[in-house]
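A single protein chain has been omitted from the complex, and every remaining protein chain is retained in its original position.
And now, subunit A:
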Amino acid sequence: MSSVTVDHIPGKGTDASHGHHEDHAHHMPHGWRRWLFATNHKDIGTMYLIFSFAMFLEGGVLALLLRTELFVPGIQFFQPELFNQFTTMHGLIMVFGAIMPAFVGFANYMIPLQIGASDMAFARMNNFSFWLLPVAAILLTASFFVPGGATAAGWTLYAPLTLQMGPGMDLAIFAVHIMGASSIMGAINIIVTVLNMRAPGMTLMKMPLFCWTWLITAYLLIAVMPVLAAAITMLLTDRHFGTGFFNAAAGGDPVLYQHIFWFFGHPEVYIMILPAFGIVSAIVPAFARKKLFGYASMVYATASIAILSFIVWAHHMFTTGMPVTAQLYFMYATMLISIPTGVKVFNWVATMWKGSMTFETPMLFSVGFIFVFTIGGFTGLILSVAPIDIQVHDTYYVVAHFHYVLVAGSLFALFAGTYYWLPKWTGRMYDERLGKWHFWMSMISFNVTFFPMHFLGLAGMPRRYVDYATQFTDFHMIATVGAFWFGLSQLIFLWAVLKAYAGKGEIAPAKPWEGAEGLEWTVPSPAPFHTFETPPVVK
């Protein structure tokens, strides 16, 4: 993003009056048709964001039910089977319903604006890939109400436990299939858009990092979603069609499932974090009023992380008893990932160094992201060491680790990005006071919730437990209080966003942030229905 400037070419698009006419008369559908048949990237982006927030609330409520049960030892509210269903669905919904679609929403809305394209490459397919998601969400949620309830095998759906589940499991498999199909289509769309539709003059190495991270993420998606689909299809045939892929009694291998799953699952964690890196790389320079430090090394680091993510999957399986050489290989390879990730953190810090910083909400969330995500990165490095991993595998230490990267990483970056681009989406500035409250409440309560989980895990408290030894009580109580606090804090976010959408708040100029760079700030706020019908020229 080093030297992007926009060249307005007055001579181009001579038929200005005609274009103007089209904008308002024909091309902007109204009513429910505008949304159901939406092909406009901004509308589809908005729908993705609304959908993912709804799923975030659903997954969040499930998490709060879990925390309620875990407030004190003993079984108070939910029988173990139901508790397991809540755990599983919390994971599935947050991963496939909340975090991933939220990033796709950002991609849909922002990538065309950032590269100066008029829309996504495949607008009609874009509509389809969005509308698959509510269908999948309904299937997933409905599975609570079938005999036997929702699947209770954990979001990883490990065989052979999944072979024991009721029809809720089949619904989950279909839902994940559909979400996977949606993701693949979304990814194809993003790749083609980024590679084919950049404005003249925007070379790949001038492209905003958010586009870069999404380009790489989209390749990851295309590479691994079919792998997940294969794994769950094998589950399905094992369950109903007499195959024995994962059933030892039929000559199958239960560990095979884990290998296939994590070959998807490990890149998946980068699918959920790389776009976040892109968002933060846009925001930190804007509020430090200084160019991003090491743009090129950021791109290389992102690519290295993506490549490395394919060769480390079995670090999720150290306790399955793999040979010593495999254990060493996966340990070394995993440790390597900390290096490009470290480069990213150093670059962000160097961007802030000798900047001229202000701390509006997007910047707060970005700095919060860097700080807390790095804690998750460190625990990740600690977990990469096989002997330590074996000691804390499947304990709350792991729960703490991945919530530090997924909540304080992905989610905080999503918040940062929302506040950053909300003026562009709504034409209004969000309420800064609400934004700050949201940040501080989220930041503090997040740590209250998840920091004690490190201690629980180190002391040997296994995860996915409905009940626990009395020695763990205090930390669980703290975590539960934090969880409710965190959950309620998200209502501030909802309020702030709705306020801006309701047209309350200062009218936003085209470029509301002094240090912001990029083509998206060259169009008015809110971004009109049609933008860049004539591509801008980037020097």
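Operating definition for what follows: a contact is a pair of C-beta atoms (placed from the backbone, for glycine too) under 8 Å apart; a residue touches a chain by one contact, two chains touch by 3 or more; residues count from 1.
Basically, contacts and distances are computed from a predicted model.
With the options "Adenylyl-sulfate kinase", "Cytochrome c oxidase subunit 2", "Allophanate hydrolase subunit 1" or "Flagellar assembly factor FliW" in hand, the undepicted chain maps to the protein name "Cytochrome c oxidase subunit 2" (source: UniProt). Which of A:Pro254, A:Gly487 or A:Pro528 touches the hidden chain is settled by the complete complex: it is A:Pro254. Per the touch definition above, the residue from A:Leu36, A:Leu195 or A:Ile390 contacting the chain not shown is A:Ile390.
Across A:Met461, A:Ala479, A:Val497 or A:Val523, the single residue that touches the chain missing here is A:Met461. The omitted chain makes contact with just one of the residues A:Asn189, A:Ser309 or A:Gln327: A:Gln327.
For subunit A, the residues touching the absent chain in the complete assembly are 2, 71-77, 80-81, 84, 152-154, 158, 160-161, 164, 248-249, 252-255, 288-297, 319-321, 323-324, 327-328, 331-332, 335-336, 338-340, 342-343, 345-347, 349-359, 367, 370-371, 374-375, 378, 381-382, 385-388, 390-395, 455, 458-462, 464-475, 477, 515.
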